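Yeah, one chain of the complex is gone here, protein chain that is, but the others are all in their spots.
We call the chains A, B and C, going by the order they appear; numbering starts again at 1 in every chain.
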Amino acid sequence: MFRETEIVKDVSSIPPFPQDAVQGGGGAGDLIINVGPQHPATHGVLHLVITLNGETIKKVEPHLGYIHRSIEKMCESLTYRQFIYVTSRMDYLSAHINNHACALCVEKGMQIEVPDRAQVIRVIMDELTRIASHELWWGAMAMDIGAFTPFFHAFREREKINEIMEETCGARLTMNYYVPGGLRADMHPDFQKKVKEFIVLFKRKIDEYDELVTGNIIFINRMKGVGMLSKEDAVSFGCSGPAARGSGVHCDIRKLYPYAVYDKVEFDEILETGCDSLARYMVRIREMKQSVRIIEQLIDHIPEGDFQAKTKAVLKLPKGEFYTRVETARGELGVYIVSEGATTPYRIKFRSPGFSNLSALDSMARGSKLGDLVAMMGTLDLVIPDIDR
Amino acid sequence: MFIVKYIKDVFSGIKSLLVGMRRTGYYFTHHKEIITEQYPDNRDTLVMADRFKGEVVLLHDENNEHACTGCTACELACPNATIKIVTKFDITPEGKKKKALDKFVYHLELCTMCNLCIIACPTDAIKMAQTFEHSVYDRAELTKILNKPDSKIREGVE
Amino acid sequence: MNNASNNSESANPPLGGGGAAEGFPGEIQEVPGGGIVLSKLDDVINWARSNSLWPLTFATSCCGIEYMAVAGAKYDFSRFGFEVARASPRQADVIIIAGTIVNKMGPVLKRLYDQMGDPKYVIAMGACAISGGPFFYNTYSVVKGADHIIPVDVYVAGCPPRPEALLHALISLQEKIKKGMTREQIKSGI
Partner (left out) sequence: MWSLTNISTGIHDWLIQTFNPTWALIIEMVIAGIAVIGLFAVLGLVLVLMERRVAAWMQIRLGPNRVGPFGLLQSAADTVKLLVKEGMTPDGADKFLFNLAPFIAMMVAMLLMVPIAFAKDFQLWDLNIGVLYVSAVSSIMVISILMAGWASNNKYSLMGAMRSGAQIVSYELSAGLSILTIVVLTGSLNINDIIIAQADGWWIFKGHIPVIISFVIFIIAVTAETNRAPFDLAEAESELTSGFHTEYSGMKFALFFLAEYINVFIVCAIGATLFLGGWMPFHIGNWESFNHVMDYIPSSIWFFGKTFFLIFVIMWFRWTFPRLRIDQLLNLEWRYLLPISMFNLLLATAIAILGWHF
């Protein structure tokens, strides 16, 4: 799987790019195709060099860097208030949750007590984001395996969430709503009403998803037994989120290391033991229902009070290292800040879920058909800027 | 038994397909479920959420006065240097020199609508407008000067 | 909706392009009394081209999601005939650069553009594609604007722009094609 590295003395002996990519995998009769950087199945600009024998995949080698925007490096030159908004662009489908992780880390460093109201609204927002992300995943994954209509049906509900977000946060996708110490603004007066309306709609429509996709015989055949990721592999590749929970790994950060008010609400950690694409699919579908459950518990019990703690105008984290982790829609996001006591972080490292999940792709894909690859990538739910950062 | 299972497979497969077709057929025949909003036709009735962040504007009142003192707090708060404040020195009636806003340069092409400048502004001189139709043929048009010609600072704003 | 805009003259500016219509460099002036048949044919061709803009499925980051939202049911760009999104650049007419272009992606973008058949149009969507946006100053790896790589016809600002804003950009592009002012049309002299 890994290319052997050796010291190359003669530079001219390094083969050019395509041959380079297949060393160790290529043989007679092998077909090497490049999927990406522009390809509808990669959901962005991932580049996969695939060695095929006929239709059977022998090897998948992801090439990264096509959307490397050096967010980590960039954060070093931004203040603690400023750097949070950049992380919305990292995993843009769970923008709120990324912001949450960064805000938590700064709050941990500054030892700011976040008011209850802010915490509850944050959790509601996080769960709405998770539903929106899973909706998009559902539509895009169905599109990957060739069904177009689910995409449009998924966006119908997603637009409702976007409306709610826009009303409260002022933007549809990259909201920038969380600030260290709480929220930028209080929730919109209509927020609770809109969320309840959405929940009613969503509960009605999620059954249609099963009719359209989940029960479909073609879909089940495309998903069952495809992209096996054993529990041991999931752990050793560092997979997290629904991708790992589909293999039965107990890894929900909301349960393991509760943050905000997750320890006060009741919800189940979804575990499937199928280890295949169908299991990962079912985890996400069931997770959406759990998110609705969390929102239902909180939406009528938003405590009164401030939405933002009193903070200094200029934030300076004390010297030291701080790490927080949250559960994004894709898995575990860790934020690691090294502070030298200045107004900007000395070093920031994000542990993004997509990168680890992508690393499992090769072992999942070997031996399966080319058509399975898009199904696997669909259920891994890759967001490429999250991988490259 | 093999043959029974085979026939069962066929029928359950066909049934699952028919369930999906019933769903799409329902939407095909029920046009009231269509949720399309016809954008250019609904421009007059389109209402943006009042918190929607479209672009930064400098508020002017009817006397062509704004509240910007040129303190550059927004410029400092902006993470990607979208705002550039150019100041000049006005001579007050008392004969003192006073710093005042000359040009409020706003690079819409860089702006990410993060709202940090609005929070930073001590005099609430700027706010987010709800406009969104920012498409132009020339990139240079996106660099805007927000203060209107001959506008000056409102009395009493420090 | 224009309640706070201080730089648009009327409450509802005309659709299609942010006021760049007049005096666009290279604008073709009409010759009085000449070329009736040809100009009529050109009108038909421009009408057809403007109403059949098939986009390339190309999205690099966040703006891609709003691009998907435009394709989605609520905004539905199929009303204009844009919904035939082609995965192969050979068959696409317009490339919507939805997202950041980084240095490694630059050559790929150029290649995609080169693979498209004439006439081809480019929309730079969002701050990153226009100028690098949030990644303009503090990063080492981002191209400061896609127009450093390929010529751009319409820029639409926002991070990411609303779906309506992208529709507005597409309508602006239609207007531009109908007026014969795109780079392709000027280059080929029609």
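Methods note: a residue touches a chain if its C-beta (ideal position, glycine included) is under 8 Å from a C-beta of that chain, and two chains touch if they have at least 3 such contacts.
Remember, predicted model here, so these are calculated numbers, not experimental data.
The chain not displayed here makes contact, within the full complex, with A, B, C. Taking the complete complex into account, A:Ile218 is the one of A:Ile218, A:Leu271 or A:Val338 that touches the chain left out. Residue C:Asp93 is the one among C:Asp93, C:Asp147 or C:Glu164 that touches the chain not shown.
Although one chain is not displayed, subunit C still touches it through residues 44-45, 47-49, 51-52, 72-73, 76, 78-81, 83-84, 86-88, 90-91, 93, 117-119. Mapped onto subunit A, the footprint of the missing chain covers residues 31-33, 39-41, 55, 142-149, 151-153, 156, 212-213, 216, 218-219, 221-222, 369-374. Although one chain is not displayed, its contacts with subunit B can still be listed: residues 10, 17, 20-21, 23-25, 27-28, 31, 33-36, 38.
In this section, only the chains that are shown with their structure count from here on.
In terms of inter-chain touching, the protein chains here all touch one another pairwise. Distance from the centre of subunit B peaks at A, each centre being the average of the chain's Cα atoms. Here the largest set of C-beta contact pairs joins the chains B-C. Centre-to-centre spacing of subunit A and subunit B amounts to 25 Å, using the average Cα coordinate of each chain.
In this assembly, the C-alpha centroid of subunit B lies 19 Å from the C-alpha centroid of subunit C. Centres computed as Cα averages put subunit A at a distance of 30 Å from subunit C. Residue positions 73-74, 134-135, 138, 159, 162 of subunit C each touch two or more of the other chains.
The set of subunit A residues that touch two or more partner chains comprises 78, 85-86, 156, 159, 174.
Chain contact summary for the complex, subunit C toward subunit A: residues 56-62, 64-66, 68-69, 72-74, 87, 89, 99-100, 102, 104-105, 108, 112, 134-135, 138-142, 159-160, 162. Within the complex, the subunit B residues that touch subunit C are 34-40, 43-44, 46-48, 54-55, 57-60, 79-81, 107-113, 127, 129-139, 141-142, 144, 146, 148.
On the subunit A side of its complex with subunit C, the touching residues are 37-40, 43-45, 65-71, 73-74, 77-78, 85-86, 88-89, 92-93, 136, 140, 151-153, 155-156, 158-159, 162, 172-174, 384-385.
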